[in-house]
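Here the structure comes first, spelled out in structure tokens, and everything after it is commentary.
Complex shown without one protein chain; remaining protein chains in place.
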Amino acid sequence: MPVEVIMPKVDMDMARGTLAIWHVAEGEAVKKGAALFDIETDKAAMEVEAPASGILRQILAQPGQVIAVGSPVAYLYAEGEAVVGLPSAAPETSEVMAVADPAPAIATAQTPAQVADEAGDLRATPVARRLAREAGLALAEVLGSGPRGRIQRADVETALARRELKATASQALQSPPILSYATQNTPPLEWSPQPGDLHVTTRKGTGTPLAMIHGFAADSTGWLALERALPRDLPLIRIDLPSHGRSPLRRLAGFADLAKAVVQVFDRVAEGPVHLLGHSLGGAVALALSDIRPRQVRTLSLLSPAGLGPEIDGAALNGIARASTADSLAPWLKRLTARPDGISHDFAKAAMLARIDPDLRAAQQELAQVLFPDGVQAFDLTAALERVTAPTLMVWGRDDRILPWKQALAAPGEVALHLLRGVGHVPHMEDPDTVAALIGRHLK
Amino acid sequence: MNAQTQITEVTSPGETREMSYAEAIRDAMTIALDRDPTVILMGEDIGTYGGAFQVTLDLIDKYGPERIMDTPISELGGAGVAVGAALTGLKPIFEFQFSDFAALAMEQIVNQAAKLRYMLGGEAAVPVVFRMPAGSGTGAAAQHSQSFEAWFGHVPGLKVVQPSTPEDAKGLLLAALADPDPVIVFEHKLLYKMKGQVPTGYYTTPIGKAAIRRTGDAVTIVASAIMVHRALEAATKLAAEGIEVEVIDLRSVRPIDRDTIIASVKKTGKLLCVYEGVRTLGVGAEISALIAESEAFDYLDAPIQRLGGAEAPIPYNPDLERAAVPQVADIETVARRLAKGEV
Partner (left out) sequence: MTVQDNIPFAIRHFSPAALREALRKMHLIRLFEEGAEESYMRGLIHGTMHLSIGQEASAVATCMELTDADKITSTHRGHGHCIAKGADVGRMFAEFFGKETGYCHGRGGSMHIADVKTGNLGANGIVGGGLPIAVGAALTAKRLGRDDVTICFFGDGANNEGAFHEALNMAAIWKLPVIFVCENNKYGMSTPAAYATAVPNIADRAAAYSMPGVTVDGNDFSAVAEALHIAIARARAGDGPSLVENLTYRWRGHSKSDRNRYRTKDEIEDWMTRDPIARFRAELIAHGVLDTAEAEAVEAEAKQAVADGVDFAKASPAPGIGDVTKFVHAEVAA
């Protein structure tokens, strides 16, 4: 008998939840207790663990769907167990009503109990309900800002604007831009999330994996262009720093705290030694990691790493962390690259979308204060760089306006240094092919 | 021909003159007495004394006691005499000294005046006008401060108006008089001294039509009588904060101007009803219900709010008396919270 996976009740007054993302693909094996999918309720997002070990089959709910508590969302089969027909219908008790949902429709027989906006105790004003209905937006996806979480007109409008942003963003991704920015909700299925305190996803492949740590105010979707340029079978590990991407917001006392958080996760995720890649602040973290776990690091690749000198463009970092609209973000983004005209409005919009959560922005502003007080790098890793034993590659743009490439000169002689012309602070985005080629060589 | 078309008679006054609300009412009655010999005024102490609020002052000198009739203190009988006279060819304007005393005359107003036309199959008309000074704020306590518009608004066959300006006080009274059916005019005691420009000559203000006193897109306030002025004061304060409130002066409780209210709520998505009568089962309940039932429902972005009189008789102590009915600060607070999505 397959084990039913249901939408669990995780809150006292929860009647339904939105399935946010599957961490395991259909047909993949999962261990009991491993993260299986994320749900979003009125109050929070949370991870649901697999109720048993088995192979995930018969996924009934797609990301974005609103599911009544207790309704099945998938089944876990034992290895080799024959797949049975689906239980006749979704439970009678839950109101089975179609929701106008932008997600592709699935056959009714296979639809889990979707709760219509009108049903249940979801609080929304009539106009919010109407606007959502007219726009085909599931209200449960909208965060209410009114009293006791009531969804008001403005909330629906924000949600619709966000949806619009997403649409533009994915268009922007399709026409190859100078820089690309993936959105959060489109993780390729080949990626599987790893349990732990930080958001870590892995891609299977052959050989020693490359673990990638992004920079300040970025997230691991920023690696997309580089990933495309790297060998397809290279196993990858993406790590989202605390208070970045999909990792939880965390208050950190200083750089050491940040490094510690990453080391903990690294210990859990890495099954053996890895190649380590870091950009900017992520470069500093990678460097620290190499210093703390020298035997776990096969090679180290640093793109415009932080921690090698006091100078940094604090205004740009703060500006990015603070910006609450694409318009206020764009000017700072332009400072990241050597060719500001490459930052299109759509790119800024897509980048802003990844930073839409005001709490995330606040946390990053706080982090900037801690790491770069008064526009100065408050941590110095030059000594660590001296100690690193793993072969180290350093790539820096000559036109980097955030961290001056001259800081690279702090590196000892064994470090291979590449200074790219016509490149700013984000070489992996500005010139992914060259960077991929350099890394590819370095890994061998 | 229906009532509505009859009352929108001549309306080209052009000229205006500053008058108090009380003077405007007197002006209307003077015009009516001059135009129509069947018009008579009835009420307690309306002759030499000039009425408790001096609204009929000096009219007896011009028209004599035959047309300006002091009645004994006999509200039930007096109102009934007015009904009988209206039924048979006179056009009486009956003044209650305080609207509270209409309670003594409920029988004649509710059982007779309101129903005669219907009960007699349309073969009779009772074109009587009842004038009623209403409202609190004068320290006259529980039996001299009430707001009964919802009571009468509940009776089919009656029309109920509540002018809030001198211009409307005159126009609505003349419209009431031109109306073939009984009309109750609630005059607010605190407004009698309010001054305003009033068209000279004859004109009518249509019964059943609300007036938009201020436009805005953040919140719709539907208010009546003195509450219109309190709402406007609150709106001015809120405008300084960038909150634009639309203030609708209801003017007519029965019939109620659904279209104006619905259109406004569709625009703002937020509704606050402000009225002096007791909150429960009051005029605001009707307005709330009509919005909840209408197409404006789908435009609501917050629960409908009502500010009305306390669930108590009007107390004597001045602070309690103020606390018993909506004040500017109350309106301001609720409208602000509505505008900010905090309700």
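Chains: A and B, in written order; residue numbering restarts at 1 for each.
By definition in this document, a residue touches a chain if its C-beta (ideal position, glycine included) is under 8 Å from a C-beta of that chain, and two chains touch if they have at least 3 such contacts.
In this text the structure is predicted, and so the values were computed from the model without any measurement.
*Asks:* Out of all the chains shown, which come into contact with the hidden one?
*Replies:* Contacts of the unshown chain, counting the full complex: B.
*Asks:* Out of B:L90, B:A324 or B:L338, which touches the unshown chain?
*Replies:* B:A324
*Asks:* Pick out the residues on chain B that sit against the missing chain.
*Replies:* Spelled out for chain B, the touching residues are 44-45, 47-50, 52, 70-77, 100-101, 104, 138-144, 310-313, 315-321, 323-324.
Just so it is clear, only the chains that are shown with their structure count from here on.
*Asks:* State, to the nearest whole Å, the distance from the C-alpha centre of chain A to the C-alpha centre of chain B.
*Replies:* 63
*Asks:* Quick check on the complex: what are the chain A residues that touch chain B?
*Replies:* Against chain B, the touching part of chain A is residues 125-130, 145-147, 152-154.
*Asks:* For the complex, which residues does chain B have touching chain A?
*Replies:* 269, 297-303, 341-343
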